[in-house]
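To start, the structure under review is shown below, and the notes come after it.
A single protein chain has been omitted from the complex, and every remaining protein chain is retained in its original position.
Think of it as A and B in the order they're written, each chain with its own count starting at 1.
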Amino acid sequence: MTAPAPLLDVRGLQVHFPITEGVVIERRVGAVRAVDGVDLSVAKGETLGLVGESGCGKTTVGRAVLRLIPTTAGTVEFDGEDITSLGGERMRRLRRRMQMIFQDPYASLDPRQSVGAILAEPFRTHGLATKGTSMEARVRELLDVVGLPANAASRYPHEFSGGQRQRVGIARALALNPDLIIADEPVSALDVSIQAQIVNLLEDLQERFGLTYVVIAHDLAVVRHISDRVAVMYLGRIAEVAPAQDLYDHPLHPYTVALLSAIPIPDPEVEEARERIILAGDLPSPADPPSGCRFHTRCPFRQPTRCHDEVPELRELRPGHTVACHWAEKLEGLRP
Amino acid sequence: MSLAEAQAAELTLELEPDEAGGRWRQVLRRMARNPLAIVGAGLVLLFVLVALLAPVLAPYKPTVGDLSRIRPGYIPGPSAHHWLGLDQLGRDELSRILYGARYSLLIGVVSLAIGASVGIFVGATAGAFGGWVDNLLMRLMDIMLAIPGLLFAIAVAALLGRSLRSVMIAIAVVNVPIFARLLRASMLSQRESDYVLAARSLGVRRGRIVTQHILPNSMAPVIVQGTLALATAIIDAAGLAFLGLGSADPAVPEWGRMLAETQRFLQSSPQLAFFPGAAIVLSVLGFNLVGDALREALDPKLRR
Partner (left out) sequence: MSLLAVTDLTVTFGRGRGRSTLAVDGLSFSLDEGETVGIVGESGCGKSVTALAILGLLPRRRVTVDGSVVFDGRELLGASEAELRRVRGREIAMVFQDPMTSLNPVLTIGRQITEVLERHFGTNKTDARTEAVRLLQQVGIPDAARRVQEYPHQLSGGMRQRAMIAIALACQPKLLIADEPTTALDVTIQAQILELLRELVVESNTALVLITHDLGVVAGLCETVFVLYAGRLVEAAPRHDLFARARHPYTAGLLASVPRLDLPKGEPLHPIKGSPRDTIPWAEGCAFAPRCPREVPPCRTGPPPLGPAGDEWWHQVRCVNPVPVVSPTPSSTEPPS
């Protein structure tokens, strides 16, 4: 029996931003290889977490998948349809099915629009509700779903707290009944005590509306909590993909191991007992990434052969668990 | 947490009483707290009222003079009948100052309206389309900026004759590239905002994004520039009149022209130069104060 086709299937995605010089006539002198060969697939109803540190390209992947920025190479398939070069009206209509939640609740809402206008815009754009009572009713419904009172519609974004604004952003993403929502750092800009509220809200909404999520974040603890599977990115490529719990129980890629050991845990006993792997040095520039395995310049387990010149491909080492490392099997035994 | 709990969790939206309302109401409130803004607004209001109501307020006609009252070396100063005294041709100084406000306001507003409109149109087009359109328009603006304003005014006066109209054209043209560049730059920075990206992800058409999202949010610096440019227009008009490029009609009570004509009386009757000079300074000061206060009130960094 074949598994159902994934809702989102990304193959070989590359997004390179050109670096140009010259004032009147611009010459291309290089490129920032923000995303440099990414394969991802997300099944319907699933939550895929995409983690990595700054510069790894995860936000760029999110935007490229939604076709908000142009792709340099690779394909994006949504519900079986190749949307990589889809344009015009067809893409516009398709947008109803794939939406985004943004990181910064202060910048992602137009300060000049009332909340009601912000939420009415998706309907108006796609001709889904005429002005007047039916639009108002829909807006009220959306506010209710995200836990905001109905009188919020007449207020302006600056009158709300960060958490409340984020709820407005979520409501906006839900307006068109999408199948897929890409949440780009949905809680990192919020206070700790509010993050849990929003995470719970997202989970409730997923259950209620049968949503598929791609959650992009740098906070591994939050991502593990909310995701079914997690993909770890480093410098434009995927290092490891695994079911959420498996990634934390059996990390296979040295970068994942280092990442996990770096996360502070609010328990002094655990903190004292931990052995940390402190990575040396800084992140290399995406404009000039290292040859071979991108991570080899900082990898505490670098081997003399292959790491420097051969780009590792994702290989399945455990059920549903793939890793891009030449020496992953050998290293399993060596780690703390 | 269930949805019901989520609703309960969102306790009543407690708002600071002065944070409610749209963006402009917020801005006005902030300005109202600024004492200099109040002073500036007062001056501007005074200026506009005087300009509008000059025929009602002025005790005499500004162009009718009684030469019999003037003797060489003696021009009557302020008195009970003529609060600011007479000018060198026996006309009531107060009435001339009051009427002068009309000319200054007229020149300032009209030339600014034309210049700003054209400039905004060019800037919006460049900002909306980008690419070669943007490039072409901005190079045109660069050329316009390269021509010294004064020289241009003289050229216009030479071509079209010395008149108020020439002055207005000159000032309007000088303002076009200023507004164009300002709006374009503002639009460029708004274009990168997350809310624009959000609108794109919703499928909002590009045209609507520009008109509904980018343009309205880009107008703030343009409006500030508008008030300051009005101040500059008044000074420019006075300056051009002072140089003799304004209206050729000697009866016109334009402040700059009055300044020019009274230069030779500085020793004997300095008040004749003082009054129009003070009028120019006060009206320009008013607009500048309002413009500065507006800029401060619009600054997002100062928001809590």
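Operating definition for what follows: a residue touches a chain if its C-beta (ideal position, glycine included) is under 8 Å from a C-beta of that chain, and two chains touch if they have at least 3 such contacts.
Only a predicted model underlies this, so the values are computations on that prediction, with no experimental measurement involved.
Student: Pick from A:Ala31, A:Ile170, A:Ala183 or A:Val222: which residue touches the chain that isn't shown?
Tutor: Per the contact definition at the top, the residue touching the missing chain is A:Val222.
Student: In the whole complex, not just what's shown, which of A:Asp191, A:Asp288, A:Glu310 or A:Glu332 touches the removed chain?
Tutor: Here the residue in touch with the unshown chain is A:Asp191.
Student: Return the single residue from A:Leu48, A:Val115, A:Ile181 or A:Val199 that touches the missing chain.
Tutor: A:Val199
Student: Can you tell me which of A:Ala117, A:Leu260 or A:Ala287 touches the chain that was removed from the display?
Tutor: Among A:Ala117, A:Leu260 or A:Ala287, only A:Leu260 touches the chain that is not shown.
Student: If the hidden chain were put back, which residues of subunit A would touch it?
Tutor: Counting only subunit A, the missing chain is touched by 53-54, 161, 163-164, 191-197, 199-200, 203, 218, 220-222, 224-225, 244-245, 248, 258-272, 276, 278-279, 281-283.
In this text, only the chains that are shown with their structure count from here on.
Student: Cα centroid separation between subunit A and subunit B, in whole Å?
Tutor: Inter-chain centre distance comes to 48 Å.
Student: Across the complex, what residues on subunit A touch subunit B?
Tutor: Result: residues 63, 66, 68, 92-93, 95-96, 99-100, 102-104, 107-112, 114, 121-122, 125-126, 144-149, 151-152, 155-156, 158-160, 164, 167, 169, 172, 176, 197, 200-201, 204, 208 of subunit A touch subunit B.
Student: Quick one: in the complex, what on subunit B touches subunit A?
Tutor: 1-3, 6-7, 9-10, 12-13, 15, 19-23, 26, 193-195, 197-205, 208, 213, 216-217, 303
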